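A single protein chain has been omitted from the complex, and every remaining protein chain is retained in its original position.
Moving on, here comes chain A:
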Amino acid sequence: MVRFKNRYVLCEVLSDDPRCRQCIEERAVGLAVRDAIGRVHGDYGLACCSVSFTVKYLNAYTGMVLLRCRKDSYRLLCSALPFVRHLESRAQRYPCALNTLHVGGTIRTCQKFLIQYNRRQLLMLLQNCTNEEERQCIQKSLLSCSLTEEQSQSGDEEDDDGTE
């Protein structure tokens, strides 16, 4: 069966500045990643990776970004991600770092990984939180997160069949 195979790279945006979270947008992240690929791999790398490059999913509250690229060029993309230093939007530059969490072949596998990762993060937060109400809130959300067909806690995305 002839179909285009993609790789979905799940990253987390780490930054010192709390204002950086607000300016995480699809365009800004896409431009920053493209710029880093251009600096590291040159024109060839930029052209290779931008064949099917999009930012599929973005969560500004947790800083999760899901990028899509072709299977042939995902190595170029992954090796250029450590070189992203700034996010630019609305004429403001914020220093940041991208941390790669998972590379998967479909959005569904990335979603499963993201649910497990968020569950672990919530567990860690549970240990640190001091307020009783926060504790109950977190426990409730831990018990209720699962992969369902409707909107689940980790985010909403449609399934990408892979056929284009």
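Keep in mind that, in the parts below, contacts are C-beta pairs under 8 Å (C-beta built on N, C-alpha and C of every residue); 3 or more make two chains touch, one makes a residue touch a chain; residues count from 1.
Operating definition for what follows: contacts and distances are computed from a predicted model.
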Which choice in "Centromere protein N isoform X3", "Ribonuclease P protein subunit p30", "Alkyl transferase" or "ALA-interacting subunit" gives the name that UniProt lists for the one chain left out?
"Ribonuclease P protein subunit p30"
Given A:Lys56, A:Arg85 or A:Arg108, the residue that touches the chain left out of view is A:Arg85
Which of A:Lys5, A:Arg93, A:Arg120 or A:Arg135 contacts the chain that the document leaves out:
A:Arg120
What does the interface between chain A and the hidden chain look like in terms of residue numbers?
14-16, 39-40, 75, 78-79, 81-83, 85, 95-101, 120, 124
